[in-house]
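Only one protein chain is missing; all other protein chains are in place.
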Amino acid sequence: MARKDVAIISVGYNGRFVSKRPDVSIPELIEPAVRDALRKTKLTINDIDAIAMGNMQTFEGVNSPHLWASDYIGGTGKPVIRIATGGTTGMSTFHSAYYHVASGIFDVVMAIAWEKQDEGDSQVGLGGILMPEVFAMFQFGPDLSEGRGLGIGIGTGGGGGSTGSASFQASSYLARSGGGIEHIDMIAALLRSNAAKNPYAHLQVPGCKPEDIAKTPIISYPLRYGHTCPTSCGATAIILASREKAKKYAMTDRVAWVKGVACGTSDATFGNLIDGQITDPAEQVAATMVAKKAYARAGIADPQKEVQMAEVYDGFAHQDLMWPERLLLVGDGKSPEMVAKGAYNIEGDMPINPSGGVVSTNAIGASAMVRVGEAALQVMGLAEGGHQVPRRVRNALAHGWGGLFQFVTVTILGDAPVQ
Amino acid sequence: MERKVAVVGYTQTNYEKESPISRERIAFDLATAILQKLKISRDDVDTIVFSSNDFMDGRTISEVYLVQRVGAHMKDETKAEADGLNAVLYAWMRIMSGQYNTALVVSISMSGSQFRPLLVQNHTLDPAYERPRGLVNFISGAALQARAYMTKYHMSEENLAQYAVKSLENARKNPFTPKRDGVPTVKDVLNSKPLYDPLRELHTGPFVDGGCAVLLASEERAKELTDKPVWIKGFGHSLDTYYIGDRNIIRVNSLRDAAKRAYKMAGIKNPSRDISLAEIHTNFASEEPIFTEALGLFPDGSGVKTIKSGISRREGKLPVNPSGGPIGAQPMNATGLVRLVEAVSQLRGEAGPTQVKRARTAVVHAQEGVCAQHNVVGILGV
Partner (left out) sequence: MPENINVLVPITYVYKNRVGQFIEKFIKGLSQKKILGVKCPKCKKVYVPPRAVCGKCFSRLDKLVEVGQEGILENFTVGHVTIDNGELKDAPPYILGVIKLKKADSAITAIVKGVEPNEAKPGLAVRAVWKEPPEDNFSSLDYFEIIRPSAKKRRR
């Protein structure tokens, strides 16, 4: 029987996200996250009916890593499925676990997402998105490198996620909204100091100020070094349950109900060396479309009033200004004003990324799932270290983004199921 | 009442060593073929579940340029990074949730021309123990599995060759698989290049380029779209432990487990009686007796009896891989979904040269990992 009421009953982490974990193998990195999620419930591993697991495997060079990690995730003898969708992997994996339960086939399902970026070559990992097209351009098209090496070609010509490509999006966003580089400095400082209140975040800078960010060098205008994300190692696990099983196994009455999920794909904006650039990367029509779909499913008519906070996918700090507008949490062009007056702060009217966001912690495969986990913790009132928003969170939005600037996922969580 | 989901449309490309068209073009052709067959537009597709694998495509997020080609622009699209049959399993759950009515599942492989499949398999081994030791790989693992079965159940190499020949004869009739010069005989198989004893070159199929796609629909939509829906009666999947020394590689417990879940869901109590067709993911001919017995289609250890009796031949009572199976063609990452496509065409009576008589309920299967560590089993029926 299909289910409308599916709840997140716990969120686990393997520990603090860090840049290197030379002391553990991949399965050894993931296992503590599974245990952490379990111990925050009344479940044993035997009560988990199925597992959905994801990461971006070109970063570690291990294909289908759930095969190696089967014992470590409690997956031996269980239904396990592997999901991967680029930057949105974490949330796509979570959505898969959600549909395991919403379909009525499984009652208690664990979603796991992780990345161990110290094991691979991140430039190959990212550059690999476009490698064939870049080589085709080298052989048959204009010379992107001018003899200065592949890095320039990848950095400016393509490579979803690298600063060169993102700077085009940032410039366009500032032009559209009337904001300036100072607003990106403001939000970056806010995120770094938020991260300092999150014991699991990677880059923690307590009391970080916009002036501190403004001192960091410009990589590609208007993006500074201080606006970009780290590469992190870590794992997260989220346990979902049907209404009956949530009642039986959750350790809190205040679970996070999954009210609406939606995803969307638009054209491969930027770096589209074959089709040509056809969309302004700051337009992100897909994000608005997907958000509307998720709100409709969640029964939310006025997100600006009904949603109290959001965890958005911000590989670059300007995206914390852009996404709230595209996701209809604030009016078009309003973010510079909102950040300037403190509305995006943890104590503000519309807290954005109290966890510190992707710009503070980016284990790529996990990042989009961490957005869901953090939003869930906010709804449940369980965010540790001082990053719990003070007002009661009735509805929270989690957002994931990836691919060649083209994949979007949105999850709406709430403190009560959809009526 | 459980929501019923059917396969309402299917298509596959020819499989060849090197596709004359790009993978982007294959994606477009697959999606448009299904839409045209059903006389619908991409607006009628509620969600898309893609199946691709970054290592197999040699690029990160390998679906970035393929998703628009299957009509995913501004649509709800996601991906299972595993064999296409896993994507069908996920798409089925999405429809069962009631939030979608139709789902397109697409899986494309360029394993014939674009990369080295054995290198991808090498990356599937763990980097800590099996990969550096260089002893266990997909071929040596399957060989150990074959040898263990043959020793225990007194199967000769000649019997094993007969399994290969049966698949090769079936593949010969399959218009989609690459053609060989004549059908190899038992003698040819026994003389083909040895890999790991008892496995030889002719016990396995060629890696190829190509792909396939299916459209799933909920009951109400299915009835509008086709008068020959093929119902998904059940699905099961399961993962075994990693090291082969910790598994019973003759029993393949994860396959037995997946089959049990699928049969229970489908209400099948006696598979050897209730299943009339099997399309299974056999990387090597030796896997046919092992997997069919794990699926409960034939008694444990009856491999010699089964091949001699002819029951699993195309004209037999329980045909196994009338398409030729992966011995005909291995589009790596799509191999399991092709089994479902073949089974659907059989159940609809549209299989042409490979058609079996009166198939009503089929079991389809996909595997992953050395010695089939992970298995997906689906039950289809009309």
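Here the chain labels run A and B in written order, and each chain numbers its own residues starting at 1.
Everything that follows uses one rule, which is that a contact is a pair of C-beta atoms (placed from the backbone, for glycine too) under 8 Å apart; a residue touches a chain by one contact, two chains touch by 3 or more.
Only a predicted model underlies this, so the values are computations on that prediction, with no experimental measurement involved.
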Residue among B:A217, B:I244, B:L337 or B:A351 that touches the chain left out of view: B:I244
Residue, one of B:V136, B:V189 or B:V376, that touches the chain absent here: B:V136
Missing-chain contacts mapped onto subunit A: 21-28, 31, 44-45, 60-62, 70-72, 74, 76, 116, 118-121, 124, 128, 131-132, 135-136, 139-140
Contact footprint on subunit B, counting only the chain that is left out: 20, 58, 116-122, 127-129, 132-137, 139-140, 143-144, 147-148, 151, 193-199, 241, 243-246
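One rule holds for everything that comes next: only the chains that are shown with their structure count from here on.
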Centroid distance [mean C-alpha coordinates] between subunit B and subunit A, Å: 33
Residues of subunit A that touch subunit B when the two form their complex: 1-3, 25, 54, 56-58, 61-64, 66-71, 75-87, 92, 95-96, 99-100, 102-105, 125-133, 160, 262-268, 274, 285-286, 289, 293, 297, 402-404, 406-407
Complex contact set, residues of subunit B against subunit A: 1-3, 53-55, 58-61, 63-65, 67-68, 72-82, 86, 89-90, 92-94, 96-99, 120, 123-124, 126-128, 235-242, 253-254, 257-258, 261, 368-369, 373-374
